[in-house]
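Complex shown without one protein chain; remaining protein chains in place.
Then we have chain A:
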Amino acid sequence: MSTISREEVAHLARLARLEVTDDELDAFAGQLDVILESMKTLAEVNTDGVQPTSHAVPLVNVFREDQPQPSLPRDAVLAGAPDTAEDRFRVPRILDEEA
């Protein structure tokens, strides 16, 4: 019994804006299944009284002072853009939403 369905993989691919063929959907569903199965091993560990963590290091309250630092030169910033116009990143039109 697989833990992740083909439809779920298709949904995730759509959310991630990834184009996935039908063959790939089957392949990925199978592969993701293996990963999820392996992760189940973790569920066997007793975590009673252990706080969930989102970090590997036990740091808290890491802050930066509000002092401006130099930004990147604009030429360098725009050099990575697929396309530019008027010193801005140029992107395809965005549909069905109003600014």
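What we mean here is this: contacts are C-beta pairs under 8 Å (C-beta built on N, C-alpha and C of every residue); 3 or more make two chains touch, one makes a residue touch a chain; residues count from 1.
Methods note: contacts and distances are computed from a predicted model.
J.: Between "Ion-translocating oxidoreductase complex subunit C", "Phosphoribosylaminoimidazole carboxylase (NCAIR synthetase)", "glycerol-3-phosphate dehydrogenase" or "Aspartyl/glutamyl-tRNA(Asn/Gln) amidotransferase subunit B", choose the name on the UniProt record of the chain that's been left out.
T.: Not shown, but named in UniProt as "Aspartyl/glutamyl-tRNA(Asn/Gln) amidotransferase subunit B".
J.: What chain A residues would touch the chain not displayed?
T.: So the residues of chain A touching the unseen chain are 14-15, 17, 54-55, 57, 59-72, 74, 77-78, 80, 85-99.
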